Structure formats: structure tokens, C-alpha cells
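For this depiction, one protein chain was excluded, whereas all remaining protein chains were kept in their positions.
Going in written order, the chains are labelled A, B and C, and every chain counts its residues from 1.
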Amino acid sequence: MEVLETWKTVKRADLLQMYYYLRLTRALEDRITALYRQGRIVGGVYTGNGMEAISVGYASALERDDIIAPFHRDMGAFLVRGITPGEVVAQYLGKRTGPTKGKDGNVHMGDLKRGVIGFVSHLADNLPVATGVALAFRLRGESRVVVTNTGDGGTSRGDFHEAMNFAAVRKLPVVFFCNNNQYAYSTPLGLQMAVKDVVDRAKAYGMPGEIVDGNDLAAVYLAARRAIQKARAGEGPTFIECKTMRMHGHSEHDSAKYVPRELLEEWKKKDPILKAEQMLKQIGYADENTFREVGERVTKEVEAGVEFAEKSPLPEGPETLNGVFATDEEIKP
Amino acid sequence: MEVLETWKTVKRADLLQMYYYLRLTRALEDRITALYRQGRIVGGVYTGNGMEAISVGYASALERDDIIAPFHRDMGAFLVRGITPGEVVAQYLGKRTGPTKGKDGNVHMGDLKRGVIGFVSHLADNLPVATGVALAFRLRGESRVVVTNTGDGGTSRGDFHEAMNFAAVRKLPVVFFCNNNQYAYSTPLGLQMAVKDVVDRAKAYGMPGEIVDGNDLAAVYLAARRAIQKARAGEGPTFIECKTMRMHGHSEHDSAKYVPRELLEEWKKKDPILKAEQMLKQIGYADENTFREVGERVTKEVEAGVEFAEKSPLPEGPETLNGVFATDEEIKP
Amino acid sequence: MTTATAGREVTYLEAISQALDEEMTRDERVFLMGEDIGPYGGAFRITEGFQQKYGEWRVLDTPLSESGFVGAAIGAAMMGMRPVVEMQFADFISCAFDQITEVAAKNHYRWGAPVPLVIRAPFGGGVHGGPFHSECPEGWFFHSPGLKLVAPSTPYDAKGLLKAAIRDPNPVIYFEHKFLYRRIKAVLPSEDFIIPIGKADVKRAGSDVSVITYGAMVHLALEAAELLARDGIELEVVDLRTLIPLDKEAIYQSVRKTGKAITLHEDNKTGGIGAEVTALLAEECFDSLDGPIMRIAAPDTPVPFSTPLEEFFLPKVSDIVAAAKKLAAY
Partner (left out) sequence: MTTATAGREVTYLEAISQALDEEMTRDERVFLMGEDIGPYGGAFRITEGFQQKYGEWRVLDTPLSESGFVGAAIGAAMMGMRPVVEMQFADFISCAFDQITEVAAKNHYRWGAPVPLVIRAPFGGGVHGGPFHSECPEGWFFHSPGLKLVAPSTPYDAKGLLKAAIRDPNPVIYFEHKFLYRRIKAVLPSEDFIIPIGKADVKRAGSDVSVITYGAMVHLALEAAELLARDGIELEVVDLRTLIPLDKEAIYQSVRKTGKAITLHEDNKTGGIGAEVTALLAEECFDSLDGPIMRIAAPDTPVPFSTPLEEFFLPKVSDIVAAAKKLAAY
């Protein structure tokens, strides 16, 4: 289907809401990057700049009860699930009001109440975890689904293999996204795998796979919706490779000289926000005014978030000792 | 190609030598099983009964300088590489004359001088190791090759994935055999993977794959030869799935009630030794006399081995403390 | 499957089986995962008959992938299930090490989601298993904050601790000693009971020397105590039962009484749990000590296969007797 036609199959309200999340994600990460440059962030910053459509797209395709297990460039998914910009900035500043209360940093956030499994640095570790989430749904006969995401690099790890295989054997309700941004830190795809498309990995598991344009919000959203629907219907997992490009360095301290400038120039034209605006205009769902308004709205929200975070208290030293073990009260029988 | 035609492409002397090893392997493992039943073996016994053609076939296709990293049903490969029946039985009896001097048991034997990497229980652990053997060849510009083997179950482990991927990316001179005997302990293939053929796993790595009849000695040997030649020529790794059947229990204490009897009946007819004898007779390379003579020879060799092993000394307690660390003298610069 | 039958002696192995069965009946969140635990009933037959009773999903045969199925159990646990995972042998837990230490252990600390997971690890030597079927991996996990570790020595403790582990809201590694499976028997109470995690047990009271130990070694210590009693030396045998969190008070109490301490385990000596117990005593009971603290443990080697080597490797009753005599005379 032609791109425009695809977009037309999505409801206006949904598109506009996703567009808002694209902008919010970009604005928030840009702001965090600026804070980082000012030396105000604790630890490193890894952004999903240029890849926002992926996590916004898949998270928007889920129901409230579903679960996500995002990876380190999925800020959009956290926001769609309801983690607020204020909480996010608080997390980056190590404040007690962040989702981890200062115990962990940056995108290492999780919150069961909002259906978000916390990200673990060790890449692909959360993929087996996601299969277990799906297994719990299957065991209880719930029609819930879990979506997880990995980078191209992460697919080289054993845990990717073990998770994909288990999900396929047991036809679990899990959707595996893969954010193929062509690099893993400095390592180009060709040194990471000998297949051209990451989706070829899915063949080893008898799992259906699909390639989508990761910078096309509607394409990602629709692919996610189809796969989620399938999973919910008990038809098993799907692997979705999103072709995209990491537009910033691996982290904000990486100038990424190893990425050819022309490649970045080429992908700059395919910016997911730009693309969304073109489409929204072409269908007539929005115009420059809408975009400006959304821009103002997200700037305000991000600024409010920064203010909230900055005003928030830091944890106190002895809090270090809290929470190593869970208590009985935390789990109701 | 028709089976008989295939057999004709292999030299008579090679076929007869491999036939001898088939018989030696079977006789030795049968004898070890008998000793086990008498309670004379230390630890467990896992045989390759019914699958002897695989390890005899691939090991016979190698040059003297090449390396093998066999798995737990590859007795044939140990024998082809020159580990003697006496050493093998000594190993099973925990004697000092076994390849591990009593430190380890059963097929956990290795000997660098004879090009055998010791097997590690943890399945698939030796696959990354094999890629490193190949990497050393590549780094030194040697035209040597390493062959390794795994079970169908072993392909579910992360280390399988990481090894296959690395070998493919770097086009390393390694050949991956997979002994698909349809079960991993009690677990049937369908609960192990969602693909019909294990060879489908190779697609995830852009690695060429092939299915052969694992009970057909010549087929295994020729497939190994082709893949080894390719690897030696710098054209990278190959994955070879050998269809076969585990005819005994997982170990000799397992009655394998979970395997349908009909399946075993069916595969009994495809016994690799039987098949080899049919082919050798049909080509006219051998007759019942040859088979009887070989039978007598291997019985004698196995008995001599048992005698050697039984006469061999056990290690003494304090030897426990030897060998945790290597000394400089063991590696010449 | 063994159901609780008052009056009859059950083995350590049957006690484990009973605990699993009763907990699965009591709480439908409890389910089992592992290799060959279904129709086959597990390598040691602990779950024999379970799949018929509880179905294919609650007694789930997994692909051969320890990291994958431990990870899956973690995910299910976060969703409120109570997975009990079986390692076919404790040795293979190394394949799941990353999931256990990085995901399960740190999860609640990092972002507050409990991981009520039990990993059953059949461990230990004396069974001619060699380097890969005899390991004692508890030392690694002893140094991984966020995990609880238990290691019962009797059928009673085995049953009670497994039930407690399943009911605990945290990841618990349950070290069951293979050597004890069919060698140790006892009559168990017919009613439901648990052994609280974190409580040591004095398996024999004595006034002269304390032996602090766990697992199969408890029985060695009890044997040594018998022998020593003939020479008038009264050994106190403290069975830790739980390795994390350690019952420090019980250890201190015993050593404050006897003034002499031996730690004993089958795990390698360097960096083992005996070192920690010794260090705690050297810090906290220094003024009560009337002699050096002695450690008896396996030497720092893999577990060798051949009988004379494994016998040399494993701690012996005579080691305990000798150490206790030396200390008693100090």
C-alpha cells in the first residue's frame, strides 16, 4: 500500500495523539541532552533521536492492560504508558521522585502499575523476561500481550535466541520489535551479522517476521497492531524489524565519527516527525498551526517536568539500604 | 544421487577404514554398557548407539592437523583421532591412564596432541570454543579446519547462537554438525523448536546449511568433506544437520519409555552399520567374511582395552590438587 | 508423586516432591518449569506424575536453555505467578547466571517489582558426577545481594524450606543435595508447615566446640560428634539451613557459649561461606574466642571424578574430629 493510503487507515485522533507523543519524546530528549551538556545530568544519556516513531508506534497499539519491556531508545513508549516528563527528568537527575527513586538512572525505569518492565543494561536480558510475562498471561488465560524491543546488536546475544525460541515453541503472546538503526555503538551491521535483514533471524524459530519503515509512524503502528492482534488471538509471536537510523551518537558523549555523514544526511530527510507532518497535512488532518500548537504544548510540559524534577528532593544516603528484598505486603495473594 | 552411487564416489580403503571404526565404536560402547550394568563404571554412560556414522564420518574427513570439538555421543570421533579403546575404558573407570587422569569421566576427554578439544557437559559451550580454534587458524594464516557437533537440544542454547553468528560474520573455517536424534533427553523436537528441520536455524546467520542422512556413513563423510574443503578454502562455515535417532536411553539408566517403540523399530532398520554392510556388499568392497573379521578384530581390541584399563592404576588422593593451573613450561613461546 | 502420609518415613527427595505438590494444590499461581520435568518427571524423578495432575502448562518442559527459562520465570514472577524452576543439575546454573544476578537479584531494588521465584538446584558431590555434575555453586550467589539461599539437610527442613521459599516474595535459590535424596529419611508431620527462611537450627547441642555447616555436611558433623563424645568432647552442630540471610545471632550464640568454632562445607574453601562466617565471628565474637577459627572445606579445585580423588576432595569425618580435638585442646 502506498504510504499515504496506509496513513488513511488510522483514525485521525489516534494519529494526532501519536504525533503529540513523537513531539513530546523529541522535546524531552532534546531537553535532557541540553541538561547533559550543562553537566546537570547524573550519568550518561542515550537518546532515540530519529527513531521516535518506533516506540511511540508500538506502545500506542497496546491496550491498557498490556505490558511493555522497552529498550534504551524507547523513551516514547515510557511516555505513552504514562510516565510523565517530570518523572523522567527526575530519574535522570537521580531524584527520589523518579520511577526508581534514585536507585537507577536514565532509561532504566520500570513501573508495574503502568505496565512497564524496567530496562536492564545487559542487552537482550529483557527478552526472556518478556516471554515470561506472556507465559503468565497464557497460564492465567488472559488475553493480554507484551511487546518488547531490542537493537540490531542485541539480537546477537544468546538471550535473544533463547527468548525467540521459547516464544515460538509455546506460541506465546509476545511481539518482538527490533530497532535496526544500523549500528551497535560503533559496530556496523555487517560486523554484527551476516544476514542482510535482521528479520532473517526469525526464520530460525519458525516465527513470522516483517520489515517496516521504522521512521513511518503509521507503518509501525499498524504492524504492531496486526502482530498484537495475532498474539492476543493465541496465534503466537511476531518479529518486526524496523529499519531506522541512530541520528545521535551512541550516547551524548559519542561524536559518532564512525558514521558516514552522508548516511546521516540521507536519513535526516526521513525524520519521523517530518514524515508525520507531511502525511498529516496531505490527508488534511492537521496543518502548520496544529504542529506549532503541539510544539508549544510539549515545550511547556517538558519545562514543567524539568521544574518538577529540579525541585524534587534527592534521596538521602541511608535509603541506599532500602528495598534489596521485597516484603510480603507487596504481593497480595 | 542415489545412495549406492554416493558410496561409489568414496575410495574403498576409506570406506573400509570407516566401517572398521563404526564397528569399533559400537563394540566399545556396548562393552562399556555391559560394564556399567555390572556396576563397574564410575558415573554415568551416554552412548551414540545408532548414530556412529556421524562422528566416524566427520572425523574421517579431516586432515591430521585439523581439530575436533566433539559432543557426548561422538565416541567414533575420539577413536578416529587415535584415542585408544584402552584409554577410553580407563577414562570410564577413573584410571590414571585415561586422557583426563581420572579428573573427569566418560566422554569428557580431550587431548590437544591428537587434536581433540575436551567435551564440557554444559551443552553448546564448546561451539564458541570451536569458533576460537578456527579464529586462531585464520589469524595465523593456517589452512586448518575445526569440526564441532551438537545435539538438536543443544541448538536451543544461547552459546549456539553466539557461535554460529560469529563464525558466519568472520567466515571462519569451522563446520557445525548437528546430531538431530529427535530427542533431547525426554524432550521431543517439537517442544525444543518450532522449525521442522534444525537446519533452518542456519538461516539466521546467513550460513549455508544441509541435511544429510545421519545413518548413511558415506553421505555424512562426503558432506563433511565438502564443507571442510570449503572452510579450508576460506569460504566460511557450514551447518550440517544429520537426521538420526538415539537408539538407547539418554543414558544407560534411562529406559526411554517416552520414545514410541515403533519409532525405534523403524530406525532399527536404518542402523548405520547394517546400512554400511549392505552398501559395501553391493559395491563389492566387502562380504560377510570381511564383516566377521572386522568384528573379531574390534572385539579383540576392545577386550585388550578393557584389560589395559582394569590393570591401570587409580590416581591417588593427593593428585586431586594437581593441575589447577598450567605452568609456563607447558607452553613454548 | 508422593502425597503426605502421616506415619510413613519419607526420603529427602520425597519431601521435596511433597512440598511442590502441596504448594501447587494450595496456590494456583505456583507452576514448574525446567528440562524433562513433564512426562519424564525430571532427571531425579521429583516431579513424577505432576504433569498428569497439573497439566502441560503448569509443569512445563522447556527447551534446553537455562538463561531463557530463568528469564521467563522472572517475567512470570513479576506478573504475580510463583514459578519454581528446576536446574537439571545445579552445575548448569552458570548458564543462567546473568539472569539470576543481574535481573532477578536487582529488580526489586531498582524499580520495586518483586520477583517471587524459586530455583531448585540439585547440588553437591559424593555421587561420582565429576566436575560438571557435582558442583556447589552457592558461593557465587552468596555474594549477589537480592537473592535468598537455602540448603536443607533433612526431609523436614527440605519440605519446610521449600514451602517457605515458594511463599517468599523474593528470588530464592533452593540448594537440594543430591547425595541426600534417597539416603536420608524421616517421618513428617501431616499438617502444613514451613521452616522460616533465615533461621538456623542446632542439630546437636554441645558445649565444647561449635561446627557451623549446612547441607550434606551436617550429617558428617553429626557423625563426628558421636565419635568425639566418646572422648568427652561435646560438639555443637549448627545447621545454617538458610545461607542468605544468615542467622548471625544463632552463630554468635553458639560460639559465645563454646568459644571455639569450626566452619564446614563441601564447597571450595577460598571465598566460601565458611570465610564469611569466620569473618563475622572474628569481628563480632573476638572476645569470646578461645582459639583460632578453623575452616574445613573442599580444596580449591574442580570436583574430580575418580573415586580416590573425590574422596580426597570431600571433607571427611576425620577432618572434623581432628580439628575439634585440636581446638578443644587449645
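We adopt the following convention: a residue touches a chain if its C-beta (ideal position, glycine included) is under 8 Å from a C-beta of that chain, and two chains touch if they have at least 3 such contacts.
What you see is a predicted model; the values in this text were computed from it and never measured.
Note on the undisplayed chain: of the listed residues B:3, B:129 or B:283, the one touching it is B:129.
Across the entire complex, the residue among B:48, B:86 or B:110 in touch with the chain not shown is B:110.
For the options B:77, B:169, B:273 or B:302, the residue in contact with the chain missing from this view is B:169. Seen from subunit A, the chain kept out of the figure touches residues 42-43, 94-95, 100, 102-106, 108, 120-123, 153-154, 156-158, 184-187, 191-193, 258, 314-321, 324.
Contact between subunit B and the absent chain runs through residues 67, 69, 99-101, 103-104, 108-112, 117-118, 120-122, 125-140, 146, 158-159, 161-163, 165-166, 169-170, 323-328, 330-331, 333. By the touch rule set out above, subunit C reaches the unshown chain at residues 91, 94-95, 97-98, 101-102, 105-106, 109-110, 131-132, 139-140, 142-146, 244, 246, 267-268, 270-276, 278-279, 281-284, 286-287, 289, 291-295, 300-302.
Note that in this section only the chains that are shown with their structure count from here on.
Averaging Cα atoms per chain gives one point for each, and the point farthest from that of subunit A is the centre of B.
The largest tally of C-beta contacts between two chains is found for A-C. In this assembly, the C-alpha centroid of subunit B lies 36 Å from the C-alpha centroid of subunit C.
Along subunit A, residues 158-159, 161-162, 165, 169 each make contact with two or more other chains. Annotation for subunit C: residues 63, 65, 67-68 touch two or more other chains.
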